[in-house]
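Removed: one protein chain of the complex. Kept in place: all other protein chains.
Chain nomenclature is as follows: A, B, C and D, assigned in order of appearance, with residue numbering initiated at 1 for each chain independently.
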Amino acid sequence: MKRIGVADTTFARVDLAGYAVRTLQEQGTGFRVLRRTVPGIKDLPVACRQLFRTDGADLCLALGMPGPAELDRTSAEVASMGLMMTGVLEAKPIVECFVYEAEARSPAEFETLARRRAQEHAINAYAMLFRPHDLARHAGEGLRQGFPDVGPVRRTH
Amino acid sequence: MKRIGVADTTFARVDLAGYAVRTLQEQGTGFRVLRRTVPGIKDLPVACRQLFRTDGADLCLALGMPGPAELDRTSAEVASMGLMMTGVLEAKPIVECFVYEAEARSPAEFETLARRRAQEHAINAYAMLFRPHDLARHAGEGLRQGFPDVGPVRRTH
Amino acid sequence: MKRIGVADTTFARVDLAGYAVRTLQEQGTGFRVLRRTVPGIKDLPVACRQLFRTDGADLCLALGMPGPAELDRTSAEVASMGLMMTGVLEAKPIVECFVYEAEARSPAEFETLARRRAQEHAINAYAMLFRPHDLARHAGEGLRQGFPDVGPVRRTH
Amino acid sequence: MKRIGVADTTFARVDLAGYAVRTLQEQGTGFRVLRRTVPGIKDLPVACRQLFRTDGADLCLALGMPGPAELDRTSAEVASMGLMMTGVLEAKPIVECFVYEAEARSPAEFETLARRRAQEHAINAYAMLFRPHDLARHAGEGLRQGFPDVGPVRRTH
Partner (left out) sequence: MKRIGVADTTFARVDLAGYAVRTLQEQGTGFRVLRRTVPGIKDLPVACRQLFRTDGADLCLALGMPGPAELDRTSAEVASMGLMMTGVLEAKPIVECFVYEAEARSPAEFETLARRRAQEHAINAYAMLFRPHDLARHAGEGLRQGFPDVGPVRRTH
């Protein structure tokens, strides 16, 4: 039985973890979900570290929404570097799923984008643990999360 | 008995730790506060490392005010990366509470912002240690520290 | 028998690993290729860490295409720092091969650039493992990957 | 007997370590000064690491002057990150004292700024080791190094 850690925040404005967990469960069985909710994205790396160390996770999904201000940009970078450090030190994957408000033009569009990205990263997380060959089959095919796949370069010319 | 480390600076222009400690004490019991004051925000990561290692803290609050100059911006990033490294290496949470002068329009507004942010981060720190389910219940709800909560995206359209 | 790890992504729009592996095989024998495909470039450092630790790789090739948006730029930096951290911690080489869409003016030119860069980094990877003296002989000679070599400065004046 | 490591550079244009050491000696006794001079600011982190590891320092002062060019800006960031990493790994304080030429309008003003900053950081270093309560008493009071203290926000409105 594998363990998938799911870390999310109270700062985010969409229930990213809800979408991710439901999608994980639709992919198959053979895993248990462990959750930790923290205040903001900078708290996600330690939450993942604890999901790995204390809770025995084999992979973590780190879900968050960086704020829209210029200073939030730096926070996102530091959070991202912290997730990277944690994954490398643990030698276990952390699927980072960040959604930025500036990526959408309206609240409705944003909700859709956030939901889709959480779902597609959850599908990826499941594949990384249970179906690595699915990923290998799509190497270099221009897949995207939250937006439509763009496809390989050859097909576009 | 849990231990909460509180690190602050002589550089800051508001007694952030005073507000944080009073708020922590209003949340409940079952913990002891350990304090270290250092000159500036770049000294906070080692102060936290020592609060964890020497003083046995279970979580640290790192409170500071980056200066207003362009160079201070870089200092804030390095300080933030240092706090991130420390938290990840210790596998224990560091609640970073930084307040920037540019975030407010007047000294009075700034004092209010700084006080509220220190208080709300202290509430978060307490929740992370003693009431993780409180955080889980508010996942994705657009909570903020120092400013009014913005709420989830759904409610805004 | 040496082991060469090859990590690539489903996000990339060119089969970089395909080109790299074929080129490696043209260089000689004495090695086995181990592959891992992950969703995006930020997943490459942990894939390499696992190729080293779990699969016993002696060197890794990390192939990816950062996206064209401003935010993707930061992702590329974080991915690159993660590859650096992994290589340094393992004390084993990771040949980073990133191709940016903005480096070419048309899809056809881009495909050519991506293919050549993957091939030339594969040649370098082979040389690092099997023919370090080939590299030493070309020290300071202005070699390039994906574009024509520029040569040493002396020859240009 | 405590040990204070003092690392400085031949690149700097002011004898920062001279000012710092004299100021340390004016603060009291109970410590020995250990010195290492390196070429530039990027060499300071390893010098501090060696002052801790080989020479048994309890705290280090790292003194330097980043150059005025745009590229020097990046060097300062890397040096600063290196000092941060070293302090966190050793769990011992490194007081970073960097002075930038752009901070002053004339050579005379610069010399004064550099001297004062070195002196005030030396006072801080001494306080961190021998009088932590002095720092605690001034928490949140807007102290500065090299420029006049700005005081707490309350006093300014």
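In this section, a contact is a pair of C-beta atoms (placed from the backbone, for glycine too) under 8 Å apart; a residue touches a chain by one contact, two chains touch by 3 or more.
Here the structure is a predicted model, which is why all the values come from computation and not from measurement.
Engineer: May I ask which residue of C:Val6, C:Leu63 or C:Val95 touches the chain that does not appear here?
Structural biologist: Considering the complete complex, C:Val95 is the one touching the chain left out.
Engineer: I need the residue numbers on chain D that touch the omitted chain, in ascending order.
Structural biologist: 8-18, 35-39, 42-43, 45-47, 49-50, 53-54, 71, 74-75, 77-79, 81-82, 85-86, 89, 106-108, 110-111, 114
Engineer: Which chain C residues touch the hidden chain?
Structural biologist: Chain C touches the chain not shown through residues 76-77, 80-81, 84-85, 87-88, 91-96, 100, 103, 121, 124, 128, 132, 135-136, 138-145, 150-154, 156-157.
To be clear about the criterion, only the chains that are shown with their structure count from here on.
Engineer: What chains, if any, are shared contacts of chain B and chain C?
Structural biologist: A
Engineer: Could you work out the angle of the rotation that brings the CA atoms of chain A onto the matching CA atoms of chain D, rounded to the nearest 5 degrees?
Structural biologist: C-alpha superposition angle, chain A on chain D: 145 degrees.
Engineer: Can you check whether chain A and chain B touch via the same residue numbers (shared by over half) or via different ones?
Structural biologist: Both copies touch with mostly different residues.
Engineer: Hey, how far is the Cα centre of chain B from the one of chain D, in Å?
Structural biologist: The answer is 25 Å.
Engineer: Quick one: chain C and chain D, Cα centre-to-centre, how many Å?
Structural biologist: A distance of 41 Å separates the two centres.
Engineer: Among the residues of chain A, which ones contact at least 2 other chains?
Structural biologist: Each of 77, 81, 85 in chain A touches at least two other chains.
Engineer: In graph terms, nodes being chains and edges touches, is this line, ring, star, complete or other?
Structural biologist: Per interface graph, the chains form a line.
Engineer: Determine which chains touch and list them pairwise.
Structural biologist: Pairs flagged as touching, ordered by label: A-B, A-C, B-D.
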